[in-house]
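Below you will find the structure I want to go over with you.
Shown here: the complex without one of its protein chains, the others still in place.
On to chain A.
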Amino acid sequence: MTSPPPIPPEPKFGGFTRFEIELEFVQSLASPTYLNHLASQKYLEEPAFVAYLKYLQYWTQPPYLKYLMYPGPTLKHLELLQQERFRREIIDPGVMMALMTEGSKAAMEWPGS
């Protein structure tokens, strides 16, 4: 009976697996303040970064979806970030505040009683 091939050890970056790092990054996108910070550092204008954001959409599908601890804002912001208009506007602190108020309110009221 041949045993299945041994699973290669997962490569770690800085002591963390790629899964952990990407999960952490995609969830930190849930924070409007972080989005604003990224925009101010001009990351959102780099095509490589935009392509990475597009790639990160795999978190919207199972079986990755179940690992999100902050699912609401994460998925919402991920989707918004795919649109260029949003990437341009999020640098504005007013837009950021609006996102924050909206998010906090939604956390209180959803799913509604």
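Here is the rule we use: a residue touches a chain if its C-beta (ideal position, glycine included) is under 8 Å from a C-beta of that chain, and two chains touch if they have at least 3 such contacts; residues count from 1.
As a working rule, contacts and distances are computed from a predicted model.
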Among "Mediator of RNA polymerase II transcription subunit 4", "glutathione transferase", "1-aminocyclopropane-1-carboxylate synthase 7" or "C2H2-type domain-containing protein", the UniProt name of the subunit that does not appear here: "Mediator of RNA polymerase II transcription subunit 4"
Residues of chain A (touch criterion as defined above) contacting the omitted chain: 11-16, 19-21, 23-25, 27-28, 30-34, 36-37, 40-41, 62, 66-74, 93, 96-97, 100-101, 103-109, 113
